[in-house]
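Missing here is one protein chain; the remaining ones are kept as they sit in the complex.
Going by the order they are written in, the chains are A, B and C; count residues from 1 in each one.
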Amino acid sequence: MTNKMWGGRFSTGPSEIMEEINASIDFDKRLYAQDIAASKAHCAMLAETGIIGAQDAKTLAQGLDVILTEIEGGTFTFSRALEDIHMNVEARLEELVGPVAGKLHTARSRNDQVATDFKLYVRDAIDALDEHLCALQQALAHKAEEHAATVMPGYTHLQSAQPITFGHHCLAYVEMFQRDRGRFADARTRLNESPLGAGALAGTSFPIDRKQTAKALGFDRPAANSLDAVSDRDFALETLAAASIAAIHLSRLAEEIVLWCSAEFGFVALGDGFTTGSSMMPQKRNPDAAELIRAKAGRILAALQGLLVVMKGLPLAYSKDMQEDKEATFGALDALALMISAMTGMIASAEINEKSMRKSAGAGHSTATDLADWLVQSAGLTFRDAHHVTGRIVAAADEANLPLWRMPLETLQSLEKRITADVFDVLSVAKSVKSRTSLGGTAPKNVRKNARSWIKRLERDSRSG
Amino acid sequence: MTNKMWGGRFSTGPSEIMEEINASIDFDKRLYAQDIAASKAHCAMLAETGIIGAQDAKTLAQGLDVILTEIEGGTFTFSRALEDIHMNVEARLEELVGPVAGKLHTARSRNDQVATDFKLYVRDAIDALDEHLCALQQALAHKAEEHAATVMPGYTHLQSAQPITFGHHCLAYVEMFQRDRGRFADARTRLNESPLGAGALAGTSFPIDRKQTAKALGFDRPAANSLDAVSDRDFALETLAAASIAAIHLSRLAEEIVLWCSAEFGFVALGDGFTTGSSMMPQKRNPDAAELIRAKAGRILAALQGLLVVMKGLPLAYSKDMQEDKEATFGALDALALMISAMTGMIASAEINEKSMRKSAGAGHSTATDLADWLVQSAGLTFRDAHHVTGRIVAAADEANLPLWRMPLETLQSLEKRITADVFDVLSVAKSVKSRTSLGGTAPKNVRKNARSWIKRLERDSRSG
Amino acid sequence: MTNKMWGGRFSTGPSEIMEEINASIDFDKRLYAQDIAASKAHCAMLAETGIIGAQDAKTLAQGLDVILTEIEGGTFTFSRALEDIHMNVEARLEELVGPVAGKLHTARSRNDQVATDFKLYVRDAIDALDEHLCALQQALAHKAEEHAATVMPGYTHLQSAQPITFGHHCLAYVEMFQRDRGRFADARTRLNESPLGAGALAGTSFPIDRKQTAKALGFDRPAANSLDAVSDRDFALETLAAASIAAIHLSRLAEEIVLWCSAEFGFVALGDGFTTGSSMMPQKRNPDAAELIRAKAGRILAALQGLLVVMKGLPLAYSKDMQEDKEATFGALDALALMISAMTGMIASAEINEKSMRKSAGAGHSTATDLADWLVQSAGLTFRDAHHVTGRIVAAADEANLPLWRMPLETLQSLEKRITADVFDVLSVAKSVKSRTSLGGTAPKNVRKNARSWIKRLERDSRSG
Partner (left out) sequence: MTNKMWGGRFSTGPSEIMEEINASIDFDKRLYAQDIAASKAHCAMLAETGIIGAQDAKTLAQGLDVILTEIEGGTFTFSRALEDIHMNVEARLEELVGPVAGKLHTARSRNDQVATDFKLYVRDAIDALDEHLCALQQALAHKAEEHAATVMPGYTHLQSAQPITFGHHCLAYVEMFQRDRGRFADARTRLNESPLGAGALAGTSFPIDRKQTAKALGFDRPAANSLDAVSDRDFALETLAAASIAAIHLSRLAEEIVLWCSAEFGFVALGDGFTTGSSMMPQKRNPDAAELIRAKAGRILAALQGLLVVMKGLPLAYSKDMQEDKEATFGALDALALMISAMTGMIASAEINEKSMRKSAGAGHSTATDLADWLVQSAGLTFRDAHHVTGRIVAAADEANLPLWRMPLETLQSLEKRITADVFDVLSVAKSVKSRTSLGGTAPKNVRKNARSWIKRLERDSRSG
C-alpha cells in the first residue's frame, strides 16, 4: 500500500524495514494533546483570516475535540502506516468530518507543526519539573530547620574536615535545586517563541496571522525566522542540559544517602517504603531508590549527548535526523521527574541518626582548624605559623591516641608556648559549629534562619505554581 | 502488600513511586528465553550434583517449559509487583508446580542469574549483528564488482582530489564492516565466561558444578572470580563500543548517500521503498532512511556513554545502579540491527548514475597528481618541484578556464620545458584510475579482484553463520 | 622534600608519580590574574574588618602587585613542587615580604579561593565570547542585507524544497547565535555569586565581610551556603552546555560551507586566507577552517560530558576530583573563541556565487508547494487534494523531463481541470520567494528589514560591549 498522505507519486510502497525505521507514532503519540491544541489554534486563525470558512473551522474543531476524547478514553487506534501523530490525527479527522479535513493543513507543514508540538510538550514538562523540584526543596528545607543544630562531619576528600550541621548540608542542596529551577525557567523563556506558521521552511504566501496562533498557545511571540523556526532544537538541548545538571545534583545526594545508609556511616535509615530486600540475603535493607537515582543520571547525560550528536553538522532546514529528538527527551524528562519524586520521598521519610553523626563529627581532629584560628586570634601567630603548629599538635595527638580536647595543656605548651587553657573552649564540636557565624556559615542560628526563609519562599512558589 | 519474595521482614510495602523506579519487568522481560534456559541448566546441575532430587528437577524443568510456551504464546501475565523477569517466572512456577518451585533458587542469587541472562542476550545479539553485517558487506561487494570500473570523484575535504572507482569506494566500507565484525567477535569471545554459580557475590557452600552449567549454556568456562562475575558489565560496554564504531561507519555511508541523492551531486537514486515524500512539497524524494541511520548513531553513542557513566566509580559487588544496564543496551542493539538492515536495503536498491559520477570525476583538475607524478617519472623532477610546477599549471588552467587535458602543449612547456606531448596520456580520468595499480589502489582490475574475493569469502561466512 | 605548605606532619614527601598526578600548576597558572585580584580583595577586607593590620595589608597588596608584574613580564618561575597557582603566589609573596605573607590566608581556604578564581575566569571568558558572537552576527547580518534577494535552494533532507534567499539563511544563524548569547548571559548572571569567605566548607569564626569582597570582585552577592559555595561547579557545566549548543550551531554552518564549497554545489568561494592546499594534489582549495570548526564541536561536547562525569555522584563538599574541572573548560572555551573568530573571517570573506545558487534554486520542482497553494487559493481545492494533484503534476513533469513552469497548460489541465494559465505566475523562483511575506518568511523585503534591524541592534551591542 502506498502512503496515504504523501504517496501521490510513488509507485511502490515503503518496504517493511523502511516503515520500521521511519515511523515515529510509537513515541510521538505522546504529543497528541499538544498536536490537537496547535491544530485548533491554527484552525481558528485560518478562519479568522478568511483562509477557510467559519463553518469549516467549526467542523474541524469539533472533529479535533472528538479525537482528543477518543485518545484520552483509550478508544483511538494508532496506525504505524500513518507514520506519526500528525497523520494519525488528520486521517481520523477525515473519517470523522470528511474531505473538509483536507483544509486543516493549509498554510502549515509537518515541519512547523512538529516543532510547535514538541516545544509545547517540553514547556509542559518544564512546568511539571519546577513543581517537583520545589517539593523536593521543601522537604529539604523542613529537614534543615529540624536539624539546624544537628552536628555531622563536613567532609573534604571524604575525610572529616570540620564539623557542620545536617541542616546546613540540606540547605546546600536547596541552593543547587534553586539554580536548577533557574536554568529551567530560563530555558522556558527562551523557547517560548512560536514556530507555527513557518511552514516547511520559507514561510507562506497565505495571509496567516502568526501572532494570533502564538498568543493562543501561550507563546510570547512568533519565532522571527522561518528557517530557524523549523530547524531549531535548542529548546530540547537546553532543557536536557538543565536536566543533566539537576541529575548531577541528585546523583551527589543519592551517593551520600548510599554512604549514610551503610553500616559504617550509619547516619540515616530510610523507611521501608524506600528500601528493598535481597533474594538471597534476607537481612539486607538496600537503598535501591538512591542507587537508581544515581544511575539514572547516566541516562539523562546520555540523552543530552545523543541529541547533541544528532544535531552536529546538520544542514538547514529540516532533516529527518531530527526525528531522533523525541524518544531520548521524553525518556530523560520522565526519568528526572521520577528521580526528583523518589528523592523527595526518601528525604521526607529518612530518619537521622544524630548520635552516629555526632560521633563521626568529633573524630579525625575535626576541630584542628578551630585550634589554628585560635592561635591566630588569641595567640597572635600568622595563619601559616598557626597551621604548622596545629599540624605538630595533631601529630602528637595521633601518637598519644587522644582527641585534641583531651591533650594535656603542658603537652600543647611544649609545642607552642603561647597556648593557654582558653584553647579548650574552641575544641569541641558544638563550639566549633556555633562559631561559624560568617555569612553562609554553618552556625545553627544561620541555618535556622535560612531554613525558615526558604520554607516561606518555597511555600509561596508552590502556591503560585 | 509486601513483596512476596523478599518481604519477610518488611512491615510496610514499597510506595508507589518506589515500585515505579524499582521495577524492571517492563524491559527485562526481554530476557525470558535466556532466563528460562539458564534456570533449566541450573536445575539440571542441582539434580546431577544431588543438591535437589531428580524428580524435583524434572518437575521444575517441565514447569519452566510451560512458562516458556505461555510467554511465547502471549498468555503469560507479567506483574510489576514481582519486579523483574526472574521473580515473575519463579512466582508462576510456584503456581504451576507448587512449593517445589522454592528449590530452584538454591545456590543461586539474582546477581549471578541476571548477569548470566544478560550475557546470553548480548551474545545472541552479537550473533545476529554479525549476520546482518555480513549481508550488508555482500550487498556492497556485489555493487563493487558491478562498478569496479565506474569512475567517481575521490574526495578529500569534499573537494574532488583524484578519480577513483565506485567499486573501490564500496570496498572501503566492506573493510570497515569487517573490522566491526572482528570487534564483535572479540567481544563475544571475551564475554563467554559463565557467571552462574557466583551466587550473590561470594560463591556458595553448596557442591555445585559450574563447569556443567557453563557448558550447557554454551559458555567456554565459568568466570574465575565470583565477585567479578556479578559486578562485571564489561561485556555490555565492549559490545556498545563495537556498536558505536559500527554506527560511525554507517553514519559516514549514510551521509554520503544523503549527499549523493542531492540534486547537486546526483550520483544515486534510491528506490521508492527507501524514499519518502513530504506533506507540503509533493516533489520531494527524501532519503529518510539514510538520515535516520546517520541520526541513530547518536542513540548508540549515547547508550555507550550512559552505561559508562553508570558504572563509573561503582564499588563492588552489585549495586542497583547496574539495573540501568539493560534498556539502553537493548535500544542500541535494536537500533544497530535496524540501521544495518536499512542500509543493506538501500545499497541493494540504489541506482548509480554513472554519468553524473563521471562528470564530477573529471572536474576540479582531479588528475593534477597524475601530472605531478608524470613530471617525476618521465621528466625527472623531484616530487616537490613537480608539485610546484603542477600548481602553476593548474593556476594557468583555471585562468584559461580549461581542463588540464585541453591545455595547449606550448603553454605547458612555457611553465616547464621538459613537458612533452606524452603527458596527455595520463591526464584523463580513465587513465588515471587504471594507473593506480599499487596494492590497495583504485585500479579497476584491483577492485574487481578484491570484490570477487570478498564475495566468495562472505558467501562462506553466510553459509556457516 | 616535604611540601612546604601542608607538610607539617608528613614524614616523607610525595612520590614522583604523586607529584605528576597531583600538581595543577601546569594548567591553573592561567588563573594568576584572578587569583591575585581575589587575594587583594580578601586582603583589603581583612584590614577593613581589623583581622589584620592596615600596614600588613598594604605590604601584602604591594607584594601581590609585584607578583602580577613578574608573571605578566614572564620573569616569574612556576614550581611544580608548589602544586598550584595559589601556593606559587603565596610562596613568592613570602620571599618578597617575609613572614607577614603568612597572614594572607587567614579566614580563607584553597577551596573558596579556587572556586572564586575559576568563577572569575569563566566570567571573563563569557564576556569575551559574547563579543566574538556579536561580531559573527554582524558579519552574517551584513551578508544578509547584501543578499536579501539572492535566491538559493531551501533544503529539507538536503533535497531542494522551496526557494529561499541567502540573506534569510544568514539571518537564521543570527537568531541561533542570539540564543547562544542569551544562554551565556544567563549563565553569567547565575554564576555571579561570590564563594570567597566560605572557607574550607563551613564558613569561619573570623568576623569577615563577604559582601565587601563580593562587591570588590564584581559579584552580585556572596553565595548563600558555604558548603554549596565550595562544592559547586554548576557555573562551568552551564557555560560548557551553552558552549556545546553554540558549537552545534557553528558545526551546522561549517557543514554547509563545506557543502557549498564543493564543486557540485559551487555556491561559495572562500578567500585564500581561509583555504589550504594539498601536499600531493596541487589543485585543491580546501575549506580546512570550516572542517576544523565542525570537528572542534566534538572537543566541546567532550568537555561538557567529561566534567559531568567528574561531578556525578561526588559527595560534598570538596573532592580532589574537582581539580579536573579546569583543563577541559579552558580548552573548550579557547576552542569556541577560535571557532567563532574563524567563522567570522570566513563569512566576511566568502564570495557568493549567485548564479549557481539561482540555478539550484530552480531545480527539483522547488515551486511545487506554490503550485499546491495556488490550487487552494485560486482553484478552491482543499490542501490535501491540492497536494495530491501537485504530486501527479510533478510526476508528469519528471516523466517529460521539464521544469514545472515549462509544462504545457493542457497537460496540467488534463490532471486538474480547474488549472488556468494564471498558475504560471507562481511557478518561478523569484515569484515564489517574493510571495513568502508571512512573519518570518523568506520574502526579500522581510529579509532586508530584519537584516537592517539586526545591524542596528548589533551595532549598539558592540558599542556597549
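Basically, contacts are C-beta pairs under 8 Å (C-beta built on N, C-alpha and C of every residue); 3 or more make two chains touch, one makes a residue touch a chain.
Because the structure is predicted, anything quoted here is derived from the model rather than measured.
Of the candidate positions A:Val151, A:Val268, A:Ile347 or A:Val394, contact with the unshown chain belongs to A:Val394. Across B:Arg92, B:His147, B:Arg294 or B:Arg448, the residue that sits in touch with the chain not pictured is B:Arg294.
Check B:Lys40, B:His169 or B:Arg448 against the missing chain and you find that the one touching it is B:His169. Touch with the chain that is not drawn comes from one residue among C:Met152, C:Ala200 or C:Ala451, which is C:Ala200. Only one residue from B:Arg30, B:Arg80, B:Lys103 or B:Lys215 touches the chain missing from this view: B:Lys103. Mapped onto chain B, the footprint of the missing chain covers residues 5-6, 8-9, 94, 99-107, 111, 154-158, 161-164, 168-169, 171-176, 179, 182-183, 186, 190, 197-208, 210-211, 222-229, 231-232, 234, 237-238, 241-242, 244-245, 248, 251-252, 254-256, 259, 294, 297-298, 301, 304-305, 308-309, 311-320, 369-370, 373, 376-377, 382-385, 387-388, 390-392, 394-395, 398, 426, 433, 435-443, 446, 450. Panel shows chain A; residues 153, 156-162, 258-259, 261-265, 277-288, 291, 305, 308-309, 312-313, 360, 363-366, 368-369, 372, 387-388, 390-391, 394 of it touch the chain omitted from the view. The chain not displayed touches chain C at residues 3, 5-15, 17-18, 20-22, 86-87, 105, 108-111, 199-200, 258, 271-283, 286, 288-289, 291-299, 301-303, 305-310, 319-324, 327-328, 338-339, 341-342, 345.
Assume only the chains that are shown with their structure count from here on.
With centres set at the average Cα position, the gap from chain A to chain C is 23 Å.
Chain B and chain C have Cα centroids separated by 33 Å.
Shared interface positions of chain C, i.e. residues touching 2 or more other chains, are given as 156-158, 161-162, 259, 305, 308-309, 312-313, 369, 387-388, 390-391, 394.
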